[in-house]
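What follows is a single structure, and I will ask about it in a moment.
Here the complex is missing one protein chain, while the rest keep their positions.
We just call them A, B and C in the order they show up, numbering each chain from 1.
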């Protein structure tokens, strides 16, 4: 068959079979028991490129992307403007179609880019070292928790309230089979510090805190980190939108031991949840316990500077069951994306984006909470997300607002931590005053 | 100012000015009279990338592209499927951001591609040589006419009926100031040959014929070309959709002297009319009279094969007012596009596309002409376009059909050559039987 | 003056005040920062990111790309990695706004197309592998393994069988298999391969104890050999109450010819970035969907997509689920690509792809064994492993051969893996080859074999045409410099 993805022609196949000494290539499958072969087939016609494109266009058209509405939905995945230059560079086929750079002499470009990525993540978080990426934020956090458990040999972990629910679930899954206890703190307001000190003990391997937290709250302080340090536990800071670090004090500067998180917001599209980008940064004393790949600088035979994968003895392909993690394929291209995003934005651009999101969120919060029926539930300092209560609106609110072209944020599951119909709203740098004002008007109308 | 497109910073500017011996860079503009400077400014705020993208999205949204409807509009610009691989390759920045390959040692890639383009055009048209591109079909034709006039030193050109109206107009513009006569033949049916022989004389520099012609008709024969040759005139064949050559006899094989045309259909999007791709192919005795750039094969100092721009003494940058043409920038990237398109489609793919358009057009013609109110006006063999009369439908037809999601083709200007309300319809390979059947139903309904 | 030097590091190229992108910014009046965010939370030290223009960034990364090598650049017969050609159509699809700009937490009404896509992908992966249910959540092959092993663990816990704490893994297995098993809380027991390079039931028998939770296997195995006794092997594991896990990294050898489910496997992960042509991206992102037989389906991660008369829905209704292994729903954009690839080929095309991949591997094996040691001399499947040069007076190592290939513009095969073959060169041409390409590769390999005798010193110093020469890896590990 002549198929664009199958370069060999029938005549080449025949020639090759002959060289091997076969009548027919199918003889190469004779090791497979006949009974198995007989079961293998199923119905699936081939389609040409155009047909496939059409089918996927139709499916895409059955979705309503945030770019077609005015969205206040964040809650762990963040809409941001993506510079036009970014995809052009990321999609260079030398990057896109390469494997992990195991052959450094023809992979200096990729290796340098990952080295730069590590440097940028370390700078952003204020940490000593960062690896070359993890699958996503939640798995990076789960691996950080495992690192803390392994290094400390202790059996308890405390998770402060306000951790992304996805991350909470992944921690549970990754530790379910282990003889350890994970305390998920109930969100008491205020009193984090008080409650934490009562729970902290010399059995605590680590304390996990999100910054800003899932509800947008800013609760991480050097004081809190000192308290954790004093107990002998490791502090693990989880960041879900590193754009914030354009403005916020980096956890490293406050004394965090491990800073991990989700870096989708650094230039990756929403893509219905993936692929995203986990990052993993640590104080240097945890270097040899870190999961994932690391790129190091070295020299070649002529003394010329160059880059290689290094400290591979931590990894599965060398250490097998004793490896620090099982991760092999990582999120290389997503790390490259973040590197290019940060290079394009620079310190000023990143701060502008961060400041715009904060400016918008504070404006929207103030305007929304002027509406009598709206309850402000974010009294603490918050960043670009906040919570409001929209009681009695319940079921009808979202559909009504969607009709008007708005995605009114994320409806928090009832009860925890807010007792009313609570919504989490995110305001990207893309939201304008007019959009927010219209949104408030419509919300007011809906609630009447 | 810090602008992404202006890499210099203020401090760099100051440093540079100092090296030059200036207080301020603006001193470099002192040669410009003050009176002029004072008038130069106008109002235009800078906008960021996102704002600009938004503005252009809005303008794009005010258009109804053919991809959103079912279109039967051709008439000189043709919708075809464009392979996904094409833009990835064409947009490689080494191609996209390069200038004309004046430095062959670092431009072997572009030069080889243009050499391949020349080879493919020569093969498609059946000619000896092809240049590396012209602006578009109509200008290529105008230059072919000028070539014929120059070479022959004669003063008359005959243009057979059925030449693309755009091309007719450009020929007129390009020759308006010359002491020559261009006879545009009235479309007599049948009798091309008879009328042509009566007009042909030893004063005829060239005869222009489109193949298939603007109305889709196949009128080019070796007989006709022999008749022209016998008169001592040059034959110029104009092709507006070289996809046809997947199926049709190439004009070169029939004896044409010059074959020029528009190659938009070889992988270029419609883009509201441009940029497109003019091609220019000739018998080898016209080589040194050809306009445009040529790439030739040669060897380097080591005897290694390589490519260079050649026969540049025909061109304006050497020969100035005596050049064969004034063309400098051409359609290099569009020629690369066509080269990749043809490489991907190959002979089988190109024939499949050609055959599909013909199959569709003949089906649609037969179905439409079954409708009593529809008049078939394409009795001669036709390719992928044909003409039908839709009398009494006039003004209301197009809007009504558009409401149903159809673009019902091109309304021919009244009179010439068809006396009724005549429409020219094109059927690309993308049209399906269902679409065409629905179209016929709606046309019938509209005409009732 | 260095001629054509590589690009400086981003921070070295930075100049204060330069901008690469002006983001859209809030059009609100500029409330001062301190009124929005208390100073205790704001940065004290300036953020030291590079400051570059768009041109600087473009040239920097373009020049980095020019110092990298992918499948589009040339032949890449990297064993175990299935470096097949990545069709460009695949890159277009995830950029449709209806996919690219879709938020993972939107209402079901707004994501029907996406849910449909997931549903169809799960169905088709099941058909290809012979499994009953699939999850798309795992981010890569190793993650699929972990997910599968956590499922096995959860099932054991439900059955009160936690004493089964050992996973059997052949000595030829990929490192992720033992690492994943350890991460899921299992002990690892290595199983030796036979002299024929496969697992012999008799060799397996001694390891079958009540502690065995299961066996992980890839078939064909990492030597490229089909485990002929597979039905016996899976039966033996089932007989002692264990589960059999299929590492799908080598599925490209058997698509359309055999299904892991029919071989008796209970769990299978796929590497969409290998078998289904999604690009590797310089190391990722991949995607490692996990399929299971019906008895393990209740343990799959949540949420699952279900089809109801009212449309597609998310379902969390899975009391025995292991929970989530990843944020949201997996590498959706990668799944789009894999599914499109499958549609383009159809069943016949998938089968032909495997057939071509196997044919190409055997063709190379036939021609290369003249000059290279072939430890397992029989028909291979999609890949085969050589063990250094036959005639090797100058003690040329596999590493030297690999570096020698770089000078010919060819990506070297996988070296020194699997661990059980000394001086291993693991060659996987995939189906993305032409006869010309294979013949020129053979010619180059023969040329290297001859250079090994005629100019061994030159080969030991290879590569000669790359931007850097061999790099000092020991120094990198001894004195780690991991950031600027």
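FYI, contacts are C-beta pairs under 8 Å (C-beta built on N, C-alpha and C of every residue); 3 or more make two chains touch, one makes a residue touch a chain.
A quick note: this is a predicted structure, and the numbers were derived from the prediction, not measured.
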Chains shown that the absent chain touches, full complex | A, B, C
Using the definition of touch stated at the top, determine which of B:70, B:89, B:237 or B:422 touches the missing chain.
-> B:89
Had the left-out chain been drawn, it would touch subunit A at residues 2-7, 9-12, 48-51, 83-85, 88, 93
Extract the touching residues of subunit C with respect to the undisplayed chain.
-> 1, 3-4, 13, 15, 18, 53-56, 58-59, 62-63, 66, 72-74, 85, 87-88, 407-409, 432, 434-436, 443-444, 447, 465
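Throughout what follows, only the chains that are shown with their structure count from here on.
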Approximately how many whole Å separate the CA-defined centres of subunit A and subunit B?
-> 48
Could you check subunit B for residues that touch two or more other chains and list them?
-> 2, 4, 49-50, 83-84, 88, 93
Sequence positions of subunit C contacting 2 or more other chains = 18-25, 54, 58, 62, 87, 89, 91-92
